[in-house]
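Every protein chain of the complex appears in place save one, which is left out.
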Amino acid sequence: MAYNVAILGASGYTGVELVRLLSAHPEVRIVRVTSRQYAGRPVAEVFPSLKGFCDLDFTDPGVGEIAADAQVALTALPHRAAMAVIPDLLGAGMKVVDLSADYRLRDEAVYREWYQDHTSPELLDEAVYGLVELFREDIRKARLVANPGCYPTSVALGLAPLLKSGLVDVDRLIIDSKSGTSGAGRSAKVDTLFCEVNESFRAYGVPRHRHTPEIEQTLSWLAGRPVRVNFTPHLLPVSRGILSTIYADLVPDMDQGSLEEIYRDFYRGETFVRVTGAQLPGIAQVTGSNFCDIGCVADPRTGRVIIVSVIDNLIKGAAGQAIQNLNLMLGLDEDCGLGAAAVWP
Amino acid sequence: MAYNVAILGASGYTGVELVRLLSAHPEVRIVRVTSRQYAGRPVAEVFPSLKGFCDLDFTDPGVGEIAADAQVALTALPHRAAMAVIPDLLGAGMKVVDLSADYRLRDEAVYREWYQDHTSPELLDEAVYGLVELFREDIRKARLVANPGCYPTSVALGLAPLLKSGLVDVDRLIIDSKSGTSGAGRSAKVDTLFCEVNESFRAYGVPRHRHTPEIEQTLSWLAGRPVRVNFTPHLLPVSRGILSTIYADLVPDMDQGSLEEIYRDFYRGETFVRVTGAQLPGIAQVTGSNFCDIGCVADPRTGRVIIVSVIDNLIKGAAGQAIQNLNLMLGLDEDCGLGAAAVWP
Amino acid sequence: MAYNVAILGASGYTGVELVRLLSAHPEVRIVRVTSRQYAGRPVAEVFPSLKGFCDLDFTDPGVGEIAADAQVALTALPHRAAMAVIPDLLGAGMKVVDLSADYRLRDEAVYREWYQDHTSPELLDEAVYGLVELFREDIRKARLVANPGCYPTSVALGLAPLLKSGLVDVDRLIIDSKSGTSGAGRSAKVDTLFCEVNESFRAYGVPRHRHTPEIEQTLSWLAGRPVRVNFTPHLLPVSRGILSTIYADLVPDMDQGSLEEIYRDFYRGETFVRVTGAQLPGIAQVTGSNFCDIGCVADPRTGRVIIVSVIDNLIKGAAGQAIQNLNLMLGLDEDCGLGAAAVWP
Partner (left out) sequence: MAYNVAILGASGYTGVELVRLLSAHPEVRIVRVTSRQYAGRPVAEVFPSLKGFCDLDFTDPGVGEIAADAQVALTALPHRAAMAVIPDLLGAGMKVVDLSADYRLRDEAVYREWYQDHTSPELLDEAVYGLVELFREDIRKARLVANPGCYPTSVALGLAPLLKSGLVDVDRLIIDSKSGTSGAGRSAKVDTLFCEVNESFRAYGVPRHRHTPEIEQTLSWLAGRPVRVNFTPHLLPVSRGILSTIYADLVPDMDQGSLEEIYRDFYRGETFVRVTGAQLPGIAQVTGSNFCDIGCVADPRTGRVIIVSVIDNLIKGAAGQAIQNLNLMLGLDEDCGLGAAAVWP
């Protein structure tokens, strides 16, 4: 028997990816896809790649209508729009995986500093941060999961083994991240026009990108003490993918073998993390899949370690991880519907 | 009970795609992947996207070894190399889907004119041309299927309804095709270096590209009389995808509605052909899928019709169609293992 | 002594290209750059590539102010906006090169059919169509030059020698064109976002793209009789460049040598047209330059000829050709300021 799910905000890149992945999910049925902009139009007309996979029309319903059909909501709305509807969805008895930033930060004051006032701060304690490899057991029991941001996913998975090991200087972490353009969303903006992005590359949001406090929250939890990082995102002329290059000072010197062992031990048994050791991963090897591939190199010349982690920002960095969370919340196999290999090249 | 298959020439782009698709196929088990270049190395080391999906090593075995393990061979070898091994594979009792050009042309003289001497012309009669939507019943019974070329697939599917209808002037067909660069293969050549292809676009093989006789063979069969076409391929700065724009003179005038009806009627019930009518398809809507999407526009100003067909050259134009053929030859459902939607964007 | 020029609509891709090219022009001084959107901001702040090349601010002035400073106006405004200001610019004694579509069509009725009502039809007779290689002498004497569209430039230059020769069937011309995305302009639209264009390719405006009547007007003039064509534009995932593949039926058969000779003869002495014969040109060989490179292949199998012409849509297809026109109108050397080679790769 399938679970009925609603996808709110289904016409952005993440929303479309949720539709694509869930239309192939054996235990879930999409019963509703919402979009203010396209309400009334068939999904397969607006997104012809989905013809034959989703025969719904976009609608723009109220919470009551949504809850009448569906048991679970995946909200791929902009921040602020998400928290405007999620308390009511929960109130109507639904489970929610929220892909916005609204419930990711534990501390209301931090949310206010980096975003705006929070309209349902009482839910911040309840919301579980949906980074599965770190918080799996809490997610199983959650009613509301805050799906992690794309950059924070690549960074937290990349650093977790090192921070847990206690072997790096947590005051000297440098995170240099690069993201494909789908991360910037599907709204019409000059900055993400083809000719502005193509054949170029640039940093943005320096030094205060909004993913910084989310990254620091997880790293602090991992390290057991407050961590501040430099996080510099850049815009890549590719559609999908994030690669984070992370620099850490090793407290004692460590050789390549020991370093790799720390990573392999930490992720032993994980379905969606592949440790590649000194063969550093490239973005294309995960595009279209839910994997996070992580490489690591110790540099004895400088006493530092360089970590490279790659994800598909729309899958492990958004829709795929949301489905991982959904699976756990529904008691399904964690990898259900997420078994695809990367489409390469 | 799964069928055992061998993939010969598994380290090219088509070979890797066969490994990816078949590793998710529920009725088939890959038991051997060959590569002269990489013999002895693990598939997942050379192609890290496949880690966790294929735990074989590349080998460079003789026919006897191949036939000892496998019932079916998919040969993704260069032309000439394919016909050097296929008679022996058949002789050893295997079924073969050949992805090279060696058994596509019925007429030995035509093969000789466009390629070279044929070393097993006696098989040309037996080989079935594996364009499933046209030759499905013959394929079911075949021992040797010649998997169509990528361009010919997009062209033949695009023109079949019109040619069958008898409503176009078969002496005036113009085919302007554009292909992604994976169609040029994975061997190291200056012409397909990133900087030579990126930010450029060019025609090549004009006026005698080797896919011309294959295209004409199928179109002549459809038309019931000899057809000669102008076929101009171009190289697109994308990894995957073919778009063919086809121009035909309508013998009587025809309106848009009737034109679309001819296409919808012809492809009614087909799983992998989607008729999009006047909403002409783009490449991205099929990338990663086995679909051929076809649009058609009647131009009353000029009395012509413009057909646009798109495929993923590595799937419907190669590995996917080969698996469609394999499924038919093995009595499986035709779409088995081929159900993925396009990965967009 | 330099001529003073104003660039109206200087913040689109064509406008910026005019600023770049004219800032290096030895006989011209840019005295004004207008932009409603960016009025008050320094050009070099909005477009940092121009830092050190243009120290003006964008303004949004009236015609009086413009005419007080400048003798010549280059109008890179949208159609409709152009004809709203050009009569006044002329009335104020300025010469004008208009890069919009407003004065390209000779026949007011045709303009109305494909665009809208014309507000200054009395100027249509006076305006000279600025395809330099065909109308050079008229341009020298013009007060108002209608700079050709990008597609029409590539098509008319590609076909002129053949049509003038009388050797092709003008009822059977097929034009399959492909353009880089800068041709779609710099306004924020979902259709030209990076992720919508990247890794894709599609036809658009079929069968009635607005450049069709402009193309037919020139071809009819060349042929000396009405010509109707099929013109199919496509969107390429590159920033710059147009490649047009043109198919024509040769009335008598013609060999490759004679065909090339027709082209070489026709363009002998032309600075900006390079005939490449059977070595068909690619887009990258003209990117960043004012060249139109043209290749031609006779196909004895089908009795057709295939012409391939390439331009940089922002230079020979817009700003560069406008400067060619400006040079002629001012009595300067035609190639003044236009001598750059393509930037390759």
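Annotations for the structure displayed:
Note that the chains are named A, B and C in the order they appear, and that numbering of residues resets to 1 at the start of each chain.
Just so we're on the same page, a residue touches a chain if its C-beta (ideal position, glycine included) is under 8 Å from a C-beta of that chain, and two chains touch if they have at least 3 such contacts.
Note that the structure is a prediction, hence the values are computed from the model and not measured.
Only one of B:198, B:220, B:256 or B:271 touches the absent chain when the whole complex is considered: B:198.
Residue in contact with the omitted chain (choice from A:232, A:289 or A:324): A:232. If you put the hidden chain back, the residue from A:92, A:188, A:306 or A:330 that touches it is A:306.
For the chain missing from the display, the contacting residue among C:106, C:164 or C:274 is C:274, taking the whole complex into account.
Mapped onto chain C, contacts with the missing chain fall at residues 13, 16, 20, 23-24, 45, 47-53, 182, 199, 239-240, 274, 276, 279, 281, 284-289, 293, 339-345. Although one chain is not displayed, its contacts with chain A can still be listed: residues 172, 174, 176, 178, 195-196, 198-204, 206-208, 228-230, 232, 234, 236-241, 243, 245, 247, 280-284, 287, 297-299, 301-302, 304, 306, 308, 345. Where chain B meets the chain that is not shown, the touching residues are 13, 181-182, 186-190, 192-199, 237-239.
What we mean here is this: only the chains that are shown with their structure count from here on.
In this assembly, the C-alpha centroid of chain A lies 45 Å from the C-alpha centroid of chain C. Separating the centre of chain B from that of chain C, both taken as means of CA atoms, is a distance of 39 Å. In chain A, the residues that touch at least two other chains are 13, 182, 199, 239.
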